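A single protein chain has been omitted from the complex, and every remaining protein chain is retained in its original position.
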Amino acid sequence: MGQAVLQIEGLRVSFRIRGNYYSAVDGVSLAVHRNEVLAIVGESGCGKSALALSVMGLHDPVKTRLEGSVLFEGADLLALDRRELNRFRGRKIGMIFQDPQSALNPLMTAGRQIGEALDYHTTLSAAQKKRRTLELLRMVGIEEAEAVGGRYPHELSGGLRQRVMIAIAIACEPALMIADEPTTALDVTIQAQIMDLLKELQRQTGAGIMLITHDMGVVAEMADRVAVMYGGELVETADATTLFERPLHPYTRSLLKSIPSLQAPDERLHVIRGMVPPLHLMPTSGCRFQSRIDWIPVSAHEERPQLREVEPGHWVRCTCYREFALAGNDSS
Amino acid sequence: MWTFVLRRIAIMIPQLLLLSVLIFILAKMMPGDALTGQLASHPQMDARTLAEIREKLGLNDPFYVQYARWIGGLLHGDLGLSYIHQQPVTTLLGERIGNTVLLSACTLLFTYLLAVPLGIASGRWTDSWADKLIVGYSYVSFATPLFIFAVVMLFVFGFELGWFPTGGSVDIQVAKGSFGYYANKLHHLLLPSLSGALISTVGIIQYLRSEIVETKLKDFVKTARAKGIPETHIYWRHILRNSIIPIAAFLGYEITGLIGGSVFLESIFSYPGIGQLFLQSITQRDYSVVTALVMISGVAALLGTLLSDIILSLVDPRIRIERQ
Partner (left out) sequence: MALLRVDQLKVYYPVRSGLLRRTVDYVKAVDGLSFELQHGETYGLVGESGCGKTTAGRTMIGLIRATAGEIHLEGDRIDRLSGRALSRYRRDVQMIFQDPYSSLNPRKRVLDIIAEPLRNFERLSPQEERRKVRDFVERVGLHPDSVYKYPHEFSGGQRQRIGIARALTLNPKLIIADEPVSSLDVSVQAQVLNFMKDIQREFRLTYLLISHDLGIIRHMCDRIGIMYRGRLVEEGTRDDIFEQPQHIYARRLVAAIPNPNPRQRDAQRERRLQVEREYEQLREQSFDREGKPHPLKRLTESHSAALL
């Protein structure tokens, strides 16, 4: 594993709802290394997007409270004001969003939007910027760089738009890329192309990638390490192979068993009981997942389970995983 | 682009024809005719002379003949004769139409000069005291009818303070063409156009504000922030450009509204324009003038919407009028 480019320590992201703060991300610590894809997985409401946005300073500053630290190249991003943050955003950290249709400005050409990233972070001349823009378009696999650069987002297909988004993100050769559901809005063949492209770009630049996704298929294809989130906490982290072969946390196991493409056809899918409680109803003590499993007696749960390393590099926030694994039958 | 404009104009022809029929029928259905209006000023006229004049003017012809005559004249730029003023309607309008265009342009200018900065301030710093003040202003002026507001303005700044003239478009004594003449004209314009603008600006402020508030939350603004662009530039390049598009398109429609507004403004400020003439002509039953004015405002409204569509297609690349 390379050297850490991003180090998150005890991050807590809280939103103000009717005067009270509720934590969407609750004490998350993790690191992204050079040349590594760290996937952050979970269902909607688990806090994965809030985590990504707060690293980039893209949260609503009025309604959000951030605690903990986000270390990047020796600076704590959470402590910086917007102006200082802009020394990193777009330059050292690039971001790719889920829906390239809405993430691109409809009134600017693709080339202009890529060039804009260069405007603020480089001292290139106009001609050099133009050349670099075309080079970037080619890097993301667009052969007709000149033509595509002159088009407006609505004139491009979904796949091309996402490539343009990636070109923007890598314009200044960032050390870290944050990709928030980069393939969710795309067709399956385009999805495969974009995954391959991201991997290829990483091979060339050595950037660390923080991949936010709900799609276990994408995780299996791309991730080196996986962090599973539930209720604002990390519940399990491991390298990808371990996670798919020996998932330990009940939530991870349930999640994997509920995915159709991971099961034999016609096999009944696993259903997790109940639903993710809304932010203000999330249990604050005890295991946050305990109400959604019924095969472990409540007494077996710890008051406040901690992440424990159960084998090298494999961390689980669950005390009962052993019993759980012994019980074998985890259908509900 | 030109195909589009041509097609739009082609569509306008039947619309205008329909309008002209409607106007003509309405005018004919109104009680009395031009001569009834004149009776008041010439009480000595007896019924026989009246009938003769009617016959001579063709007022007894079947109305399709009258319509054909009227529309034929219209196509030749002949808008008929004003019975009250005893001169061709075209001459009558000629003097006034310039004044109205000037007043409308001035009102439009003030409207946008006020609306754009206020709307931007209000949208950018939502819930600040400035925003609350602007929103408060817009509620008040939204509830204030133009004709009452204009009368108050006239009373305070025209009569009480004496800062502005209380009527006319220019003082008679100043020589035409001199610098003083234009300054004087502008002086006459200021109060009516400001009064109009202060009221009509509200819609645009509110619209712009909500556009900005909405655009601020768009994903591409997040992308721009993620690129590390300074906040001020994000506002100018990304948020404002996207919010101002509907406002730009509003411009054409605004023209339609101004014609209606000019009726009030010109009457209250005794400003010699077509709005004032319109009101006069209705009370005096000077139908040839009324019909001509309604036709003109109809054309202006249609051209205004065309203008809006053209502006929209120029500023928004998503709306491309097909090129061939």
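We just call them A and B in the order they show up, numbering each chain from 1.
Keep in mind that, in the parts below, a contact is a pair of C-beta atoms (placed from the backbone, for glycine too) under 8 Å apart; a residue touches a chain by one contact, two chains touch by 3 or more.
The model shown is predicted, which means the values in this text are computed figures rather than measured ones.
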item	value
Selected residue (touches chain absent from view) among A:L134, A:L262 or A:V310	A:L262
Positions on chain A where the hidden chain makes contact	43-44, 158, 187-192, 195-196, 214-218, 220-221, 223, 240-241, 244, 254-255, 258-263, 265-266, 268-272, 275-276
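To be clear about the criterion, only the chains that are shown with their structure count from here on.
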item	value
Mean-CA-position distance for chain B and chain A (Å)	55
For the chain B and chain A complex, residues of the former touching the latter	218-220, 222-231, 237-238, 241-242, 245, 315-318
Contact set on chain A toward chain B in their complex	53, 56-58, 82-83, 85-91, 94-95, 97, 99, 102-107, 113, 116-117, 120-121, 152, 154, 165, 168-169
